[in-house]
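Note that one protein chain is taken out, while the other chains of the complex remain in position.
Chain IDs A and B follow the sequence of writing; residue 1 opens each chain.
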Amino acid sequence: MENQMAKNTMSPRRRIVNILVHVLLGILAIIWVLPIVWIVLTSFRAEPGAYTTTFLPQGYTLNNYIKLLTDRNVLNFPKMFTNTLIISIISCVISTFFVLSVAYSLSRMRFKFRKPYMNMAMILGLFPGFMTMIAQYFILKSMGLTEGASIRIGLIVVYCACTGLGFQISKGFFDTIPRSIDEAAIIDGATQWQVFTRITLPLSKPIVIYTVMTAFIAPWVDFIFAKVLCRANADQFTVAIGLWNMLQKEYIYQWYTCFAAGAVLISIPIAILFLYMQRFYVEGMSGAVKG
Amino acid sequence: MATLSLRHIQKIYPMRDEDKKERKKQKKKGEETIEKTYSLKVTEEGVVAVDDFNLEIADREFIVIVGPSGCGKSTTMRMVAGLEDITRGELYINGKLMNDVDPKDRDIAMVFQNYALYPHMSVKQNLEFPLELRKVPKDEMEQKVQWAAEILGITPYLHRKPKALSGGQRQRVAIGRAIVRDPQVLLMDEPLSNLDAKLRNQMRAEIIKLRQRLNATFIYVTHDQTEAMTLGDRIVIMRDGDVQQIGTPTEVFDHPVNLFVAGFIGMPQMNLFDGELVLRDGKYAVRCDDAEIVLSEDKQKNLADRNAQPQKVVIGVRPEHITLDKVEGAMIEGVVDVSEMMGSSVHLHVNVGGKDCIIIAPRLDLEGGGLADGSKVRFTFAPNAVHVFDPETEKNLEFA
Partner (left out) sequence: MKEDRITVLNALRNGDLFTRLSAVFMGAGMLGHRQIVKGVLVLLLEVAFFVFMATSGLHNLGMLPSLGTEAQGEVWNEAKQIYEYTAGDNSQQILLAGVVTCFVIVGFVALWILQMRHSYKLQKLIEDGKEVPTLREDIKNLFNGNLHMTLMTLPCIGILIFNVVPLVYMISMAFTTYSKEGEHLILFDWDGINQFLRVLNMNGNIGRQFWHVLGWTIIWAVFATFLNYILGMVLAMVINRKDTKGKAFWRFCFVLSIAVPQFVTLMIMNIMLQPSGAINVLLMNAGLITEPIPFWTNTMLARITIIVINLWVGIPYTMLQVTGILQNIPGELYEAARMDGAGPVKVFFKITLPYMLFVTTPYLIASFVGNINNFNIIYLLSGGGPTMVGDTAGQTDLLVTWLYKLTIDQQYYNLGAVIGIMTFVILTIVTLVTYRNSSSYKNEEAFM
């Protein structure tokens, strides 16, 4: 270390600053990583309960995971998992279509309703989301989508219905694709639909992936609307409600370590997806297609 | 077989409400309205980008539309392509009204300035795309792609992505994509302006060759008068949305209808002197300084036909039509500021009564191959190469 430092022609002052910066980054990194490490450790903890007298677990076990994945009596996690998976796959397909359609129309087509639509989207975005929740519930109820298995349909409808308002990032990306590429395609004989599907979408892979993933993740992390819609219908619960319930007074002692295990289980795929799409996310932010 | 006819074509961009408000505000403040967009006409309806464009194009003709940026040349081409709506007037291709026909049904192809290749497709896929959309059978498609690739010499790159090509290669692919379906009309929008000078000359030659191999009618837009002169059968010169002159390269070079055309066509630019048109013994002559030059026969006739009266004029002479002379008499005098050695000739920047003028002198005519800065020169014009313009209307008096 000393040697390496000496090789670089750094003044002593700069070297001290540099060491300080690295120490600071180290401390910050520990602060950011520690809670994650702790939850992973907790998921393997042998002793139950949310509160222990020691920071590190006293014994390690895999039972938390086994219990989580096999216990179907108290909190049926496997069922919740399949529920969420089905909902998220379907709503992911629909809302991706919605978002990209709206974004493309606003970016490439010119029609009277365009500006009003964008203004309306901005205004609607200023209302607190929960304000509409009750009314949405009543509307779903009048459609008969709040009982039994149709709750799932209700959830899908709610997760998809308003995604047309979240077009901004995709539109921003589409806007960076040079117009002349579209025009070339139109002269080559493409209809607008063909321009959309054969030119714009393949050119926008990063943003398509980004949209698909955000849409897919949404049902896994929403607990509030799912709670309102599912109420006591335990067999329609999604993972998020399940995890939430595990921390309620009646379950927390028995289920806290299982909660940790569940958190780890759903975090792993989401983390992998996220780390993979991170560069697309950054690219999407800065826009990157050149002709 | 494709003839085009553009009749009274007009393009007006409606003003957006914000622009209107802006104009009102400025008027209220009493400020002068500053037109950001050059000096286009603005009417009630909006900004007039192209006004009353009339042109009949023969089959297989090569038309070049030329003018400074913002003159409406690209807009005109885009209206022919169908990328812009035609506000007023009619566009016929082969006698059929095309105003409301989709671009894909006009049987046209277009080459864009920035190539506009599809970045996610290989060169081959780029070439196949227009054929695929027209549902051309597989083997015919293969054949046509081969043909186009060979003509343009891009066969070795067929499997590369556009990103892996140089600018010149990309432009070839773009042209290939346009010719692969053998369109009736080929539109080119400044296709060479993204290339460096050497490549540009080379591609220009290729376009001339290409033209002989295709049956298409060409419309070519450029701001470069050299391209216009070398490529065009006829040249359309535009300015601020108006057509200034339409004619063969020789016509527009030899007989510019106004000062703008005279200045725009020809490199280096035409020299302009203040002078007078005089009638001497029933013959027209121009007076500049003390020199008087009697005009050539055809010019006499043109001026007489229009019954031109003696008046103040702007005299225009191209640098290559000025002759240096040592003979005393009807001569104009100047002092050499700079002399540029161009190889076979020398460009002399001469100060004539405070104005700069350029003279191209063959080196053989100059003793020792040049002239020292500050030396005096005397020169005269060729009587058949003098243009007289009205200083007010800027029109050429021969054709006014």
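In this text, a residue touches a chain if its C-beta (ideal position, glycine included) is under 8 Å from a C-beta of that chain, and two chains touch if they have at least 3 such contacts.
These figures come from a predicted structure and were not determined experimentally.
Only one of A:78, A:129 or A:148 touches the chain withheld from this view, namely A:129. Touch with the chain that is not drawn comes from one residue among A:199, A:212 or A:243, which is A:243. Screening A:88, A:163 or A:180 against the full complex identifies A:163 as the residue touching the chain left out. If you put the missing chain back, the residues of chain A touching it would be 10, 14, 18, 21-22, 24-25, 28-29, 31-33, 35-36, 38-39, 50-55, 98, 101-102, 104-105, 109, 111, 113-114, 117, 123-136, 138-139, 142, 157-158, 160-165, 191-193, 196, 217, 220-221, 223-224, 228, 240, 243-244, 247, 256, 259-260, 263, 266-267, 270-271, 274-275, 278, 281-282, 285-286.
Following the convention adopted for this analysis, only the chains that are shown with their structure count from here on.
Rounded to whole angstrom units, the spacing between the C-alpha centres of chain A and chain B is 56.
Residues 178, 180-181, 183-191, 194, 199, 202-203, 289-291 of chain A touch chain B in their complex. Across the interface of their complex, chain A is touched by residues 81-83, 103-104, 108-110, 112-120, 129-130, 133-134, 177 of chain B.
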